[in-house]
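First the structure, which I've put down as structure tokens, then a few questions once you've had a look.
As you look at this complex, bear in mind that one protein chain is not there, while each of the others sits in place.
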Amino acid sequence: MADPRFFKNCGPFSLRDLAEIAAIELGDDADGDRVMHDVAPLDSASAETVSFLDNPRYLEQFKESAAGACVVVAKYAKFAPRGMVLLTSDRPYRAYALIAQAFYGDQAAVDERHASAQIDGSARLGSGVSVGAGVVIGRGAEIGDRVQIGANTVIGPFVVIGADCAVGPNATLSHCLVGARALIHPGVRIGQRGFGFDMSSDGHLDVPQLGRVIIGDDVEIGANSTVDRGAGPDTIIGDGCKIDNLVQIGHNVQLGRGCVIVAQVGLSGSAKLGDLVVIGGQAGVAGHIKIGAGVQLAARSGLMRDAPAGSRMAGNPAIPAKEFFRQFALLAKLAKGGDGK
Amino acid sequence: MADPRFFKNCGPFSLRDLAEIAAIELGDDADGDRVMHDVAPLDSASAETVSFLDNPRYLEQFKESAAGACVVVAKYAKFAPRGMVLLTSDRPYRAYALIAQAFYGDQAAVDERHASAQIDGSARLGSGVSVGAGVVIGRGAEIGDRVQIGANTVIGPFVVIGADCAVGPNATLSHCLVGARALIHPGVRIGQRGFGFDMSSDGHLDVPQLGRVIIGDDVEIGANSTVDRGAGPDTIIGDGCKIDNLVQIGHNVQLGRGCVIVAQVGLSGSAKLGDLVVIGGQAGVAGHIKIGAGVQLAARSGLMRDAPAGSRMAGNPAIPAKEFFRQFALLAKLAKGGDGK
Partner (left out) sequence: MADPRFFKNCGPFSLRDLAEIAAIELGDDADGDRVMHDVAPLDSASAETVSFLDNPRYLEQFKESAAGACVVVAKYAKFAPRGMVLLTSDRPYRAYALIAQAFYGDQAAVDERHASAQIDGSARLGSGVSVGAGVVIGRGAEIGDRVQIGANTVIGPFVVIGADCAVGPNATLSHCLVGARALIHPGVRIGQRGFGFDMSSDGHLDVPQLGRVIIGDDVEIGANSTVDRGAGPDTIIGDGCKIDNLVQIGHNVQLGRGCVIVAQVGLSGSAKLGDLVVIGGQAGVAGHIKIGAGVQLAARSGLMRDAPAGSRMAGNPAIPAKEFFRQFALLAKLAKGGDGK
């Protein structure tokens, strides 16, 4: 059960309500009036809580779970313990997300502007904006309605932040325009100058970085990630992109819509990603690379060339994933004394 | 010699005292009354300072060192320069640590609550707590005795911090319970929501992250590292874990006791590490992986499967380290025209 010190539970809900929330058909034999008080993982659930099975690694936990109800795909229904109400869904993780959002979605945002915040007189703040202690908002900044800004975050001059964004504490934003509903985590750095200079043995010479960072709607950027502003063009992050912690995004990078960038990835300057590209943790992309829509780059890979739409790449330098795993197997075989054929 | 602007020297100490502090037997021919004024590296030590030899790479420096005394294993004693007093130990680095702690361990902690700190009236602070300028402490937080909190750090509502912890400046803690004597470095982010969402081409959907971060006693977390809170279960860091800078720890990760996680490592969500696991720098661990006690994962490796207790793994994807280095050698041989056998 979620710790009530940290999370406000908006339940309980009847199974009928939960099914409707999750767009699930409740089985005929289920008691729609039965009431659920919380969500919980399979191994700590009780008769009054809803759980979910998404990853088959946890099938054994499912079989033993005390959860009163569980979201699950139909094919695992037969493994359910007696008495568990099944909420069957083709997309159990999404259904669970909707249910959990119902229980915990409305975490009270406090509408306050802390007295210690330093808000420039020329900045424009919408209604319902929450500004934490020690926040600094520069001249000419525009902060949309219901935006929440965590303590000690610094918003530079003329930065624009769209409605319903949440910016965590201790973050820094400059030279950027952010869309609506963005979730910027603690310690994120957006808009600092990119790594642009003329290299020379008699002294590297800085190239002014004159672009901005343009962030779409519904973007998430993880803790301590860094997004440099463009060198001349802008750095662009498309609508709905999900970016994890400690990710580096260089100057002029462009991300399409809905890209997923896992922790500690590095995207070098001027890389261009199409829509729905997925990049696994700790992977890297070289500068000026073009990555087509829907490409999947395996964790810890290094992409040095353009990748066509829909391709799956792995290795360092990255090659098509099938080839990478074929080479990996061959080398193992050779080292064990086989001929690899 | 340590710069007296930055470090307060509590010496001098006699060799007799230092030997006792380090649990070392002083040789019969050593003058126990001789006084040492400081510790110093081999190449900058003087007759009044104690040095140490741990890594044999520095044997040449040892031979030439002007150190008045030196902690060293017995087998290197014969290489000592004339006049150097030898403090022989099977564990010279530990013995040196104890001696250096005697000289520099008691760095005066200032008991103050800076007037500019914003401490919620409902937060409970123990005795001797030091709170830097611009610190924010949320409602209901509990801060143990003698905790030091660096300037501009933000402690969220209901966070619990055990006695004798030191939290550096510009850090962010939320949704977490921290044990005693933890050392949290500048810029660390603990407790932000994990990277949990249902992926979909028509819009990724956030899954509420309802767990906490539970940190044991005597844990160290390096600068700008990130520890996400659990999704439902908690993220757990066991007693005595040492975590370096820029490390990413995903939601639901569990670390056993005394794990050592070197800089820039990434532990994906729900990975479970046993006691005393050592992970080299820039390595990665895939989600839901189980790592047995005492496993050693080489730097820059990528672990994709469970690893049994005591195993040594290397490569990407990681395989037993011996196999990895055999394959590495084979490939070099083949490329040079040999048949690799």
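Before moving on, here are some points about what is shown:
We just call them A and B in the order they show up, numbering each chain from 1.
The definition used in the following text is that a contact is a pair of C-beta atoms (placed from the backbone, for glycine too) under 8 Å apart; a residue touches a chain by one contact, two chains touch by 3 or more.
In this text, all values refer to a predicted model and were calculated from it rather than measured experimentally.
Only one of B:30, B:47 or B:133 touches the absent chain when the whole complex is considered: B:133. Of the listed positions A:226, A:254 or A:296, the one in contact with the omitted chain in the full complex is A:226.
Within the whole complex, the absent chain has one touching residue among B:276, B:295 or B:319, and that is B:276. Interface with the hidden chain, as seen from chain B, comprises residues 2-3, 5-7, 39-41, 43-44, 55, 57, 91, 93-94, 96-98, 100-101, 103-105, 114, 116, 132-134, 150-152, 168-170, 183, 185-187, 218, 220, 222-224, 240, 242, 244-246, 258, 260, 262-264, 276, 278, 281-282, 299-300, 316, 328, 331-332, 334-335, 337. For chain A, the residues in touch with the chain missing from this view are 116, 118, 134, 136, 140, 152, 154, 157-158, 170-172, 174-175, 187, 189, 192-193, 195, 197-201, 203-208, 210-212, 224, 226, 228, 231-233, 246, 248, 250, 264, 266, 268, 282, 284, 286, 288, 302, 316-317, 319, 323, 326-327, 330-331, 334, 340-341.
The rule is short, and it goes like this: only the chains that are shown with their structure count from here on.
Taking the mean of the C-alpha atoms as each chain's centre, chain A and chain B sit 28 Å apart.
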